[in-house]
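What you see is the complex with one protein chain gone and the rest in place.
Per-chain residue numbering starts at 1, and chain names A, B and C are given in the order in which the chains are listed.
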Amino acid sequence: MIRVTCWNEYYKERMDETCKKAYPNGIHEAIKEVLSTDEHIICRTATPDEPECGLTQEALDATDVLIWWGHINHHLVPDEVAARVVHRVLNGMGFIALHSGHMSKPFMKLMGTSCDLRWRESEDHERLWCVNPGHPICAGLPPYFEIPKEETYGEFFDIPKPDEVVFLGWFSGGEVFRSGCCFTRGAGRIFYFQPGHESNPVYKQKEVGQVIRNAVHWAAPAFTHTAVFGEFASLEKK
Amino acid sequence: MIRVTCWNEYYKERMDETCKKAYPNGIHEAIKEVLSTDEHIICRTATPDEPECGLTQEALDATDVLIWWGHINHHLVPDEVAARVVHRVLNGMGFIALHSGHMSKPFMKLMGTSCDLRWRESEDHERLWCVNPGHPICAGLPPYFEIPKEETYGEFFDIPKPDEVVFLGWFSGGEVFRSGCCFTRGAGRIFYFQPGHESNPVYKQKEVGQVIRNAVHWAAPAFTHTAVFGEFASLEKK
Amino acid sequence: MIRVTCWNEYYKERMDETCKKAYPNGIHEAIKEVLSTDEHIICRTATPDEPECGLTQEALDATDVLIWWGHINHHLVPDEVAARVVHRVLNGMGFIALHSGHMSKPFMKLMGTSCDLRWRESEDHERLWCVNPGHPICAGLPPYFEIPKEETYGEFFDIPKPDEVVFLGWFSGGEVFRSGCCFTRGAGRIFYFQPGHESNPVYKQKEVGQVIRNAVHWAAPAFTHTAVFGEFASLEKK
Partner (left out) sequence: MIRVTCWNEYYKERMDETCKKAYPNGIHEAIKEVLSTDEHIICRTATPDEPECGLTQEALDATDVLIWWGHINHHLVPDEVAARVVHRVLNGMGFIALHSGHMSKPFMKLMGTSCDLRWRESEDHERLWCVNPGHPICAGLPPYFEIPKEETYGEFFDIPKPDEVVFLGWFSGGEVFRSGCCFTRGAGRIFYFQPGHESNPVYKQKEVGQVIRNAVHWAAPAFTHTAVFGEFASLEKK
C-alpha cells in the first residue's frame, strides 16, 4: 500500500468563481478521487488550514509520496516545513510537484536553480508527447494526448538536467516545454508534471489521472531495507 | 508474473573442472534457482544446444526479461538471432547482460560502441558500492557488499553514458569499474552487471541474487497499453 | 585549425529542380561556405562520386570533424566505409549528422536503436528553442529562432537518451522534436541537428550556420595526448 499525502494551498478554489467551478472541493480532493481507483494507493489530503500546513514530522514519516499543488501562496509555507519536506525526500519519500509547484519552496530547494520559465495565461491548447515509451510513467498512455485549455509554460525552464524527460509539451501559441521530468535527489524520486492550471478541471481528465497514478508508483520508495540514505551517513567510518 | 528467459552459452561449465565445480548444472540453472525464490518471476532457460539457440521468435515473444551469460562463444550466436533479440528489446523486452556479456552480439549492437574494457584474471577481491540508494535495483542491499574472488574488470569501459550507474566496483588490485549500469533503448530497459566470472560461484552469493531479482523487476516492461514502440512507427502520418 | 570533411550524398540536388534551385552546387558546398567565415576551421568536401565515397582511411585520419548529409541513398554507402567512420568516431573524431542523416549507417550503428521518427512533408514552419543556454552550441544565438519552411519531424524519435538536448523543435502542425542532441561514444563527440530538408535553403540561414560552426568547435577532439581511446585498449594489462 502506497501512502500518499496530497497537499494543496487551497486558495483560488475558494476565492475565484472560475476555479471554484472547476474544483468545488479543491484540487486536492479531485486528485484524491483520481487516486482512489488504484487499490494499491491510499491518499490523505493536507492544506494550510491545518497546523504546520498538515505536514508535521509524523505526517511526513507516514507518507511514501507527497503530491504538491501550490501557486500564489508559496511564501506562506514556513521555511521549517519546507526543510522538513526536503529532508524526507533525501531520505526516500517520493515528491510530485504539479504545475505552478515549480516555484514551491521544497521544489526550488531540491533543484538549486531559479526554476523560472516563460508563461502566459492564454487558454492555448496543449499536446503532450510521450518521449520515453518504455518509462513506467507512460504506461497505459497513447503516443500523445491533448489538454483543451491550459496555461502556457515555455522554455527555457531553469531546472537541472532531468534524469529522464518523459513528456514534451507542445502549445498552440508556439512554445515547447519539458512537461514531465524525473529527478533523483538522495534516496528520493521527484516527478515534475506541468499540466494543471486552476481555471480548468485538467486533473479530472482521464490521461492526466493515469499519469499521476503512474507517477505515484514510480516515486514510491523501493526499499524496505537497511540502505536508506539516513543510515549511510551514520555508519561508522571505517 | 514476469516471464524470464535465462540464456547461457553453457560451455566452460562442461569443459573446465573449476567451472564445473562452481556450477555443476551450468550458470543458467544457478540463476534460475536464484529467481525461484521470487513468486512474481517464472524462469525458463535457453542454451545453444537448442534450435536457434533457444531464442526463436515465439520464445522471445513470450519473454519479458532476457538474461544473458556468454563469454568465449559470442561468435557462435547467429546474426539473425542477435538481431531478433535487439528488435525485441527496442519493442520493450528487458535485457540483463551479465559479466562477459558486455561483448555479446546483442549488447554490442544495442550500445553502438566497442564495449571494450581492461581485465585480468587475478582473483582480486571486489567491493561493490551502491551509488544510487533509492534505485529499485539497490533495494534490500547494504551500502556495499563484497565478492571474495572475481576477475578484475577496469575502466575505461567503452559504453555510452549509462542512464543510471547503480554500483561502482572497487578491486583490490587498483581498478574501479561501473559495475551496475542502466540503459533505455527504444521501449526496452537494459541492465549490465559486472560480477560473475565462471570460475567462482558468484551467482550463488546472497547479495548477487538480490541484485538479479531486483533487476528483473526493474527491466520488466511496464506497459500493457497501446503505446508500445512498434506501434508508434506504424501510426498513420498525420 | 579544425579539419572538417563535409560529406553529402549529392543526389537530389542533381535530380530535382527544387533542390537544385535551393543548392545549385550541392548541400556540401553550401555548408563549406558557411564554415568559411570561421578562421579556425578548414573544410573539404566528399561525395559518393569519389573512390570509397571520399572517405578513405587517409581522409578520415586527416579529419577532426565529419559532417554527414544523406537521405535516400544511405544503402549505397559500403558497410566497410560506415565501419571505418564508426571506428574513427570511437577514437575521437567528431561527427555531425544532419537532418535525414538519422538513418545513415554510421549514425544508426553508433546509436544502436532504430532511429525511427514520425515525419511528413508539410512545409510547416518550425521554431527551435534553446533549452541549454550555457551550452557552447547555443553561443551567439537568441532564445529561439525560426525556419520558415521545413519538413516535419516528430517524436517519438527512437534514439538513446542524449547526453544533452540543446534545441527542442516546435512545428506548426502539432509536433515537437529533440532537434539538437549531443552524444559521446568512445572518445568521440556526436551532434545530431534536425533542420535541413533539401527543398529549402535552410543551411544558408544565419542561425543555422551559427549552430553548425558552434557544433564543429564542440565536436572537435580536445586531446593532443596519450589518452586517446585506441591506446587504452592496447595498454598492457597490469
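What we mean here is this: a residue touches a chain if its C-beta (ideal position, glycine included) is under 8 Å from a C-beta of that chain, and two chains touch if they have at least 3 such contacts.
This structure is a prediction, so every number in the text was calculated from the model and none was measured.
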- prompt: Since one chain has been left out of the picture, which residues of chain A touch it in the full complex?
  reply: 86, 90, 109-114, 116, 118-120, 156, 158, 160-161, 163, 173-175, 183-186, 229, 232-233, 235, 237-238
Query: Mind pulling the chain C residues that touch the left-out chain?
result: 92, 130, 132-136, 138-143, 163-164, 184, 186-189, 221-229, 232, 235
- prompt: For chain B, which residues touch the unseen chain?
  reply: 127, 129-131, 133, 143, 154-157, 161, 164-165, 168-170, 174-176, 178
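Everything below uses one rule, namely that only the chains that are shown with their structure count from here on.
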Query: Residue numbers at the chain A-chain C interface: does the shared fraction exceed half, giving same, or fall under half, giving different?
result: same
- line: Given that chain A and chain B share one sequence, their CA atoms superpose after a rotation (degrees, nearest 5) of 180
- line: Distance in whole angstrom between the CA centres of chain A and chain B is 34
Field: Inter-chain centre distance, chain A versus chain C - centres from mean C-alpha coordinates, in Å
entry: 37
Multi-chain contact residues (two or more partners), chain C: 156, 161, 174-175
